[in-house]
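A protein chain is absent from this complex, but the other protein chains hold their places.
Chain naming follows the written order as A and B, and within any one chain the residues start at number 1.
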């Protein structure tokens, strides 16, 4: 497992982590299988979505803020309950296929680190998983 | 990795992909591990839910349309921002355990390809992952 760090800006901030994960795959020497990209924080998430038009991620964060308002009579005393709720709705990890040493993503797909309670210094873990073909005798 | 194609009908359409994935597992010769079922599109998703009563998927799509309206002042110029938002809420992939050469799903579970901006010709990628037992010396 490799650990990488990234810096988020603003309370909500989606950071394109595709290059970071791609470099980790190369460093790990993984040729065929998948990578598990895991976010170890409870007020952040990882998702895959379009990277070409920045308005996609802008619309996504605005919609999540509408669906899960920052203040809504929550009991959690730290005041960031909305960030925890969005973390579960978006998911704590993504898995991406690796083939020929390269991440297999669709034409418009990027891997996004989703900050919901920033700005903060955050970590991202990348674990290489073996393809079944590699494990065959 | 195997690539499969499927056709969706209507703007929103959930297509049962269980048979397609099950056939891919057989073709891959995977006996023990898991399959990563990955959707390479940013306005579609993959989820696992009930397949016995078609009203479950009907209720799910209606609820998602209510939670994420098709028009809501989005900035994304292509007009399909809602589809991108639903893609992140449902997830770009599912992983399913394989044992004895068979997909391990609960009694009522099916694997659904979730179209949010159709109708379109879509692709689905299936990657076999090794169980740790296979990798032991």
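Just so it is clear, a residue touches a chain if its C-beta (ideal position, glycine included) is under 8 Å from a C-beta of that chain, and two chains touch if they have at least 3 such contacts.
Remember, it's a predicted structure, so these values are computed and weren't measured experimentally.
Among A:40, A:54 or A:119, only A:40 touches the chain left out of the display. Against the chain not displayed here, chain B makes contact via residues 33-34, 47-50, 53, 55-56, 58-60, 63-64, 66-67, 89-91, 94-97, 99, 104-109, 129-136. Against the chain not shown here, chain A presents residues 1, 28, 30, 33, 36, 38-42, 67-68, 72, 74-78, 81, 84-85, 87-89, 91-93, 95, 123, 125, 127-131, 134-135.
The criterion applied here is as follows: only the chains that are shown with their structure count from here on.
Separating the CA-averaged centres of chain A and chain B is a span of 19 Å.
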